[in-house]
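A protein chain is absent from this complex, but the other protein chains hold their places.
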Amino acid sequence: MNESVLMSELSWNEYQRRIIDEQQPVLLPVGAIEQHGPHLPLATDLLVVQAIAEHTAKKVGGIVAPPLCYGYKSQCRSGGGNHFCGTTSLDADTLIKNIVDLAREFGRHGARKLVMVDVHFENDMFVIEASDLAIRELKREGIDDFKILKPNMAAITNLENIAQFYPEGFTSMSLEHAGKLETSVMLYLHPELVDIEKFPQDELAQIPPYDTFPPATEHVPPSGVLCPVSGACREMGKIVFDDLVDGWVDAINVVFP
Amino acid sequence: MNESVLMSELSWNEYQRRIIDEQQPVLLPVGAIEQHGPHLPLATDLLVVQAIAEHTAKKVGGIVAPPLCYGYKSQCRSGGGNHFCGTTSLDADTLIKNIVDLAREFGRHGARKLVMVDVHFENDMFVIEASDLAIRELKREGIDDFKILKPNMAAITNLENIAQFYPEGFTSMSLEHAGKLETSVMLYLHPELVDIEKFPQDELAQIPPYDTFPPATEHVPPSGVLCPVSGACREMGKIVFDDLVDGWVDAINVVFP
Amino acid sequence: MNESVLMSELSWNEYQRRIIDEQQPVLLPVGAIEQHGPHLPLATDLLVVQAIAEHTAKKVGGIVAPPLCYGYKSQCRSGGGNHFCGTTSLDADTLIKNIVDLAREFGRHGARKLVMVDVHFENDMFVIEASDLAIRELKREGIDDFKILKPNMAAITNLENIAQFYPEGFTSMSLEHAGKLETSVMLYLHPELVDIEKFPQDELAQIPPYDTFPPATEHVPPSGVLCPVSGACREMGKIVFDDLVDGWVDAINVVFP
Amino acid sequence: MNESVLMSELSWNEYQRRIIDEQQPVLLPVGAIEQHGPHLPLATDLLVVQAIAEHTAKKVGGIVAPPLCYGYKSQCRSGGGNHFCGTTSLDADTLIKNIVDLAREFGRHGARKLVMVDVHFENDMFVIEASDLAIRELKREGIDDFKILKPNMAAITNLENIAQFYPEGFTSMSLEHAGKLETSVMLYLHPELVDIEKFPQDELAQIPPYDTFPPATEHVPPSGVLCPVSGACREMGKIVFDDLVDGWVDAINVVFP
Amino acid sequence: MNESVLMSELSWNEYQRRIIDEQQPVLLPVGAIEQHGPHLPLATDLLVVQAIAEHTAKKVGGIVAPPLCYGYKSQCRSGGGNHFCGTTSLDADTLIKNIVDLAREFGRHGARKLVMVDVHFENDMFVIEASDLAIRELKREGIDDFKILKPNMAAITNLENIAQFYPEGFTSMSLEHAGKLETSVMLYLHPELVDIEKFPQDELAQIPPYDTFPPATEHVPPSGVLCPVSGACREMGKIVFDDLVDGWVDAINVVFP
Partner (left out) sequence: MNESVLMSELSWNEYQRRIIDEQQPVLLPVGAIEQHGPHLPLATDLLVVQAIAEHTAKKVGGIVAPPLCYGYKSQCRSGGGNHFCGTTSLDADTLIKNIVDLAREFGRHGARKLVMVDVHFENDMFVIEASDLAIRELKREGIDDFKILKPNMAAITNLENIAQFYPEGFTSMSLEHAGKLETSVMLYLHPELVDIEKFPQDELAQIPPYDTFPPATEHVPPSGVLCPVSGACREMGKIVFDDLVDGWVDAINVVFP
């Protein structure tokens, strides 16, 4: 048990020792349950953030808190939209309150370093609002040295490192949902959960430059996949994933030296 | 992937098939991250509800939704209290909103059968409020045949089945926190996470017939364990756990025949 | 007016004198408006907490604040359920906010001792959440010596003292709703509000070990009474009531010496 | 019990009979706990709305629901201000939620006629917001014939009827807090709670034409009384009170014929 | 740019200079979008508060923050009611939160003087609640010298100054909605937005001494105008408007000397 980075598996005494004596950062994975086409599991984003958190925690000496499994509503232009069966999302208010409550608790424990782990684009601004409110709350509790770090997946992802896999050029990061890149990461992390026989044959989705509510679902491929999957491979997945972990590790090393 | 009961591991197409075509019930584990003494992990309650949900889902043909890992604040008389380091809880409002949001989503998917899986006493009334509000919400969405089932751990637990392990009589169900019974269940489910060498030697805690806020922590053993652990064993854990699964299975069979 | 324990009847000057000069505790009755069968009035729980508060205040030198008349939703297994006509309940959020606001006001007045008076099982956890939030709020106002005491009716009730009235043994405390025990208390406190001719003849209700939402009302006797009433008497009511008052008095004497 | 107009004293069966069979209106007293000078009790407003409700219910055949004892924050220009010890108020949100919840419950019972009974100026707009939200809520529950009536104390009060008691002319209705008029009503309703020996000798308060937050308490007489008390008498109190009851009765007869 | 009183038109550096170096008060116009008959624009209240704020700011040396354009729901007896097409209102909670957030931000900037500018009767109590909550919030942020001033339009309006325009006496301030007085002010401030040919011919509305929810719209003239318009003139409008500006200026000079 002693060696685990998972808060879930630690006794409170061991957790306390690491937080107080070692001043380890707490990594909080914020996931999403969202359709990822017929070939990837609903928890893809959750599995990815959990993996990033675990790998990062091992490298920096941190603790991975149990994840928030559910995230904010999928949008047509980035996740296919929240009208899909299986996509299971929280209202903004709920997601925000979860994070604020947890930050308050970690602060009470004596933690002063919280690292958000999030790759679901739609979560971003709500994680930000929650972080802002959490700092406000904690100050009112008399804790004014609590710091939250939120590495930015989009800013970390280094497309140059995978240029070799896109000989005709990278098409669209914003439409990279359940496509070649994400499928590659899952082939690397959880190949047993990727159903290669169900790869969809969709072209790059043509999403108009506006959103409508209720969503105009006709712009979204029925598969839920916004860009081609073909060419996905474990090798590329490893590169992307390692880059992400490096991004988290680097940010932690700078912000929590 | 096809055989998994975990919603996490299903594609949205497979999830939809089970919900719509097979009308499978969705089981939602509501956990807690709470100190369980020096010998049990912080996620004990989460691990137990996850196990109940998985075993039950396999028996009845159901789907286990990703868990709500965090629960309501630990109370001195039932969980040692929320002042312990490591105990990480949500405000009532947050816990309620999580469940309402998820029920709304499951209803949108086409699910009509939701089973709450909860063994953390402090969650009980908030799961109830959330269930009441969820039904109210869903009716307003035009869904009036959605039903939520909440088996009651306390009512299910059959102390007669484990009388053999308590030759001097069962002491106190309400103080059974991180004690002989719960430790036994963990020895059965996750022996690798039980640290036998750290069993505390505490006697049955003497909790006064009142609560105070802030909590009067002097009534709680410093270990966080409210009753003796000695005598915990895998055999008894299996009996208790099987009883719980049977309770969930029976309730589902009656309510969702 | 001077001798009254009722805040309602005091001028602000006299109230201030008692709070500031005498540092008297404030007792806040939290009631419920809930069906109690055809023979007891809807306000039974409210009348009982009001009586406990008044008797206790006289014994310890305290002030009874005006009651919160309405409580949390009745549950099938403890109060017959919230589907009855006449049962009139608040959402959890509303009940919690009431208590937090009042605690904040009492703190502003200079009071530092607040005693919750509650016998409605369904209120319990929401009074607890409110108490926790109130302490958090008050600390942010700079008041960190405010203390809330919540005696626990279930832990106080001493069944041994009334064993003589249950020659075949006490059946079920949890189903004791509008039954022999509660009716006895009302015969003692408010005999004019008990309609002896309308005593129902229900047997002990058989509530299954699970809850459903919407509630499965078929398990609840149409009268709303969960256990036999026959044998209710003023004498037993006095014993039970005196025990409760003693429980509140004892707790106050220990916590607010 | 049968003859009582108090919901508190009715069994649920009798309440149901009156609501469903007789379609009686429900009167909900909304009170306030607010300083009323050294000579009147803190619950003055609560006692007055309770009396209006009971008298009105007897005249029109209605049911008086248990009161909301606490109201919105006292303002300097109308109630002396919320800085007084003893004045105990709710946040707007809390007051609103109470009323919305209760309206929803009365609607569920089958009631369609709800009468608000309120004389505390500061409650007014929040009762209005609550009434608006309650109608919105009830429509979503499928109940679209629920109606709320809120007689307006200020519009009802007929100063001509008491002109005889103000030979030099009525000074200021808006500053009539704990003064001659209100004291008269209490002398009529609850003479035992009026302390004649403590009548303050304050002149009419000079409140500037603006409010400040935090409140500028120097404009408020230390007694909390905003206008002269001398001359208060039971006879005038009866006239004022009867006018109020007539106002409520007339409004009910028009709106719920 | 330098001379503008509009925060909108200032650079942050210039705004900072005025707030920090000159300690100028911030004036926040709280408007309403509400029918004002066929002859006045929907934004009448917004235009009036904006004008009061600008004129006042120039006289006292203050900054006008961008307005909250929308206000609380129009009531039958004061604004014709919220059932009119075009009347566009916020829930109380929303209006309150806007003001609290802005006060918190002004406090963070270093401002300590906030002046509410409001003439829409229905906004009043919500501006008051917001001001109370804002002070509470700011204290928790450690800012305890922030002060909010709310001049009271009703208390400022000096009917004597316009007696000449009402030879038969002023009829009713409370029904002065879109009538002679308000139309006069608009003729003075924005004559191009007053459609003289559409002046309604309504008599003084007869509003009963009670409100109902849903509103009893039959008491409200279909035009939405509650009192006669005829006789409205620019001259009277100037007197009224100047009185209002004087009221705001005087209050600021007293409270923020």
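Observations on the structure shown:
Labels A, B, C, D and E are assigned to the chains in the order they are written; within every chain, residues are numbered from 1.
Convention: a contact is a pair of C-beta atoms (placed from the backbone, for glycine too) under 8 Å apart; a residue touches a chain by one contact, two chains touch by 3 or more.
For clarity, every value in this text was computed on a predicted model and none was experimentally measured.
When the omitted chain is restored, the residue from E:E22, E:E105 or E:D145 that touches it is E:E105. Although one chain is not drawn, the whole complex shows that of A:P151, A:P200 or A:G237 it is A:P151 that touches it.
Only one residue in the set E:P25, E:P67 or E:P228 touches the chain that does not appear here, and it is E:P67. Only one of the listed residues, B:E22, B:E141, B:E203 or B:E235, touches the absent chain: B:E141.
Summarising the interface, chain A meets the missing chain with residues 72-73, 75, 77, 82, 91-93, 96, 122, 124-126, 128-129, 131-135, 147-152, 155-156, 208-214, 216, 247, 251, 254-255. Chain E residues in contact with the hidden partner, per the touch definition given at the top, are 1, 7-13, 15-16, 19-20, 31, 33, 35-43, 46-47, 65-70, 84-91, 93-94, 97-98, 101-102, 105-106, 109-110, 192-193, 195, 198, 224.
As a convention for this text, only the chains that are shown with their structure count from here on.
Taking the mean of each chain's C-alpha atoms, the chain closest to the overall C-alpha centroid is C.
The distance from the centre of chain A to the centre of chain B, each centre being the mean of the chain's C-alpha atoms, comes to 26 Å. Among all residues of chain D, those that touch two or more other chains are 91, 93.
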